[in-house]
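The structure appears below as structure tokens.
Every protein chain except one is present and positioned as in the full complex.
Moving on, here comes chain A:
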Amino acid sequence: MMAARFLRRALPVLRQARSYAEAVSGSPQMSFTFASPTQVFFKEASVKQVDVPTLTGAFGILPAHVPTLQVLRPGVVTVFGDDGSSAKYFVSSGSITVNADSSVQLLCEEAVALDQLDIAAAKANLEKAQSDLAATPVVISCVSLMEMNGQSVFPAPSRQCPEDSMLALYSG
């Protein structure tokens, strides 16, 4: 009995501090830069995940991804923000760099937000291109990818030219 009590009192001395293994050191945030020569979409922003289409396949990039360099294929880039929202962009070509400090640079030659694209106009352009010369794979994959992403969800807002609206105001 006495031995047990003694042991019990001794236990606190023997108890070791146990904790979980340390989390991966280094910035948990991804500094994401996404730009085209004419427009900047994200500049050193903190996002949760980026999905990119590359020549070697589609990548999903999270913070602390292994460093890599890749070349983009025409396709859709999806950016998942910290708040869970996602934004999709169509890119024509470019490169992506993931560095050791979790910074990601996505540079593309041309990029446009998916809701700016009008599938009817794109289809019409595709037919025109196909009839003009041998269709380039870029145009075909663009339309097929848009269809894959259920483009009917994004109607393109048609922009009225200012003269029309002024004329409407003037005459009515």
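We take it that a residue touches a chain if its C-beta (ideal position, glycine included) is under 8 Å from a C-beta of that chain, and two chains touch if they have at least 3 such contacts; residues count from 1.
Following the convention adopted for this analysis, contacts and distances are computed from a predicted model.
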item	value
Hidden subunit of the complex - UniProt protein name among "AP-3 complex subunit beta", "ATP synthase subunit gamma", "Exosome component 7" or "Signal peptidase complex subunit 3"	"ATP synthase subunit gamma"
Which residue of A:Q29, A:S103 or A:N125 touches the chain not shown here	A:S103
Touching residues on chain A - with respect to the absent chain	33, 35-40, 43, 55-56, 66-71, 94-95, 97, 99-101, 103, 105-107, 109
